[in-house]
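For this view, one protein chain was removed and the others were kept in their places.
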Amino acid sequence: MIDKQVASIAAALDGIRDGATILSAGFGAVGAPDDLLDGLLAKGVRDLVVVSNNAGSGKRGLAALIDAGLVRKVICSFPRTDDPRAFDAAYKAGRIELELVPQGIISERMRCAAAGLGGFYSPVGVGTKLADGKEVREIDGKRYVFEKPLRGDVALLRAHRADRWGNLAYRKSARNFNPVMAMAAELTVVQTKQMVGLGDIDPECVHTPGIFVDRVVVA
Amino acid sequence: MIDKQVASIAAALDGIRDGATILSAGFGAVGAPDDLLDGLLAKGVRDLVVVSNNAGSGKRGLAALIDAGLVRKVICSFPRTDDPRAFDAAYKAGRIELELVPQGIISERMRCAAAGLGGFYSPVGVGTKLADGKEVREIDGKRYVFEKPLRGDVALLRAHRADRWGNLAYRKSARNFNPVMAMAAELTVVQTKQMVGLGDIDPECVHTPGIFVDRVVVA
Amino acid sequence: MTPLSRPQMAWRAAQDIDNGWCVNLGIGLPTMVSDHIPPGREIVFHSENGLLGMGPKPAPNEVDPDLINAGKGLTTLITGGSFFHHADAFLMIRGGHLDLSIMGAFEVSERGDLANWTTEDPNFPPGVGGAMDLAVGAKRVRVLLEHTTKDGSPRIKAKCAYPLTAERCVSRIYTNLAVIDVTPQGLIVREIVDGLSFDELQQRTEAPLKLANDWGPLVPKLAH
Partner (left out) sequence: MTPLSRPQMAWRAAQDIDNGWCVNLGIGLPTMVSDHIPPGREIVFHSENGLLGMGPKPAPNEVDPDLINAGKGLTTLITGGSFFHHADAFLMIRGGHLDLSIMGAFEVSERGDLANWTTEDPNFPPGVGGAMDLAVGAKRVRVLLEHTTKDGSPRIKAKCAYPLTAERCVSRIYTNLAVIDVTPQGLIVREIVDGLSFDELQQRTEAPLKLANDWGPLVPKLAH
């Protein structure tokens, strides 16, 4: 019998180590795994590299991890949010590294890792500062930048519903980075409000098949 | 008002020309656009390049196009089926060209085109005959083959349900190549048994958003 | 001479959107464009966090915290809309599936280079968001910007001074003074606000302009 549900946030985060690369889902606050991020804070793992669209807002979640000095580097497209004080302070103090990646290239690089590919040629950023130091290649008369796969040690997700196989369904725009990050990490951990019976998620509408999911916790 | 439904197979295929590259969906007979393929036969366009997982079975669909001498080349992973006489005869007679591509690389190359990328590095086929003549590159200690995007002039699909925006839902394993091919062609044409009202396909379960679809015909 | 207000600029850009187009509107002023679509045209708005068919802001009783737009404001989905994940949202952008992207800009160059992501202000960390993806990916890129900076310096330049978002991507420029096309023959002025001469427009523009044979007045049919 397969049962990926674990009993606590601590159990869901078991084994995550200092220096881990964390894929943290969500777009702004929507679809973000706040309880799992709070759990990371409580756990106190440090020297983290966090991949996320933004770099935290307010005082919870990713912002709290940054405030506590646990994040070494953020890989994101747009660090600032409506309340960016945690990241701004760390950035100004030189306490955090920023790798800025065009938004679509973050998810495409993660998908590339998920799909077992070695890299791809992207038209995005050609002729700009964000292509500095990257290989540029002309293919069929058009210039592209070489982008490498981006893999996480851990993906932290938030789903609307989950079952014991780890099949997931998201709700509205909370889907965002969740399905891509689910596929791109060694360990994929999900918080969900609702565990449902196997088969309750329509097989035609499973947004993330359980093959990509390791642990589910209700939170 | 947007209305992508057209009245006839002929209208659905309007403008398709000799020499076109046709992405023909389906896995075996399931999810294959037989009525659209019959329409191509009736139209008599020739010198076609057809991308499909198989190379036709029996006497209908792709097999009939091949029998009629309208197909110059097939790009597929596995030409033979339970009744492969059309392709076998053309192949033995030297009347048709075969480009054999590992099955997952067919869909990945189409997705690459759909995503606006210039190519990708694949681990599949390294050290085999199917990598002959292809660029091989070592990335982080592993060898990869360079694969280029595969784009169609036309994609021919079969959906279970469609609406006037071209939103599509497929049924069970008939989904297969349909969503990928929908994204990878200049002109995407769909046959469906059932037109439904806008909104009747759950927004959480649209398998192919209408942005990828140009024409829908009931057949 | 009365320059267009910001809503009037958005109104003007909206007039050029054809029925059936899939359109992405950038954060800020471009968002207003959706308020001015001419009646009878059905437009599908795309949001890079994973929506097609984005509707207007929700009424108080429609608010759903799981339904936001790329600017992280609350939004709605119209009938026919759909949800998808982020990599698919950007496949749509990068793969040329959007008919139009409308963005704001700091500067545009004569050949259509766009600078709209950073002013390199050392007080803030830079952010790029989806601007570079949209600039290279959409079938058409049109920009909305004030014709000059607050101190009167031109923002349509021979060469952008700010870091580029993408090269040769902009095809049409809407300012508070004019509508200008970027063409292989250079910048062609299509419309100028009443009371401003071509020469006066050129004085406010660093890049050389040409006046279209069929140019006309830029008259917003919307109160200032």
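Per-chain residue numbering starts at 1, and chain names A, B and C are given in the order in which the chains are listed.
In the analysis below, contacts are C-beta pairs under 8 Å (C-beta built on N, C-alpha and C of every residue); 3 or more make two chains touch, one makes a residue touch a chain.
All figures in this text were calculated on a predicted structure; none of them were measured in a lab.
A.B. asks: Of the chains you can see, which ones touch the chain that is left out?
C.D. replies: Even though it is not drawn, that chain still touches A, B.
A.B. asks: Consider the whole complex, including the chain that is not shown, and state which of B:Pro79, B:Gly116 or B:Pro149 touches that chain.
C.D. replies: The single option touching the absent chain is B:Pro79.
A.B. asks: Which residue among A:Gly15, A:Gly69 or A:Gly199 touches the omitted chain?
C.D. replies: Checking each option in A:Gly15, A:Gly69 or A:Gly199, the one touching the absent chain turns out to be A:Gly199.
A.B. asks: Of the residues in chain B, which ones touch the absent chain?
C.D. replies: Within chain B, the residues that touch the unshown chain are 27-31, 53, 55, 77-82, 87-88, 91, 98, 100-105, 107-108, 110-111, 122-130, 170-180, 207.
A.B. asks: Just checking the interface: what residues of chain A touch the absent partner chain?
C.D. replies: Residues 1-2, 111, 113-117, 163-165, 167, 183, 198-199, 201, 203-204, 206, 209-212 of chain A touch the chain absent from view.
Keep this in mind: only the chains that are shown with their structure count from here on.
A.B. asks: Does A-C or B-C have more contacting C-beta pairs?
C.D. replies: A-C
A.B. asks: Of all chains present, which has the mean Cα position farthest from that of chain C?
C.D. replies: Centre of mass proxy via C-alpha means gives B as farthest from chain C.
A.B. asks: Chain A to chain C: how many Å between their CA centres?
C.D. replies: One centre to the other, that is 30 Å.
A.B. asks: Name the residues of chain C that each touch 2 or more other chains.
C.D. replies: Residues 77, 83-84, 90, 94, 136-137.
A.B. asks: Give the residues of chain B that touch two or more other chains, as numbers and ranges in rising order.
C.D. replies: 115-117, 204
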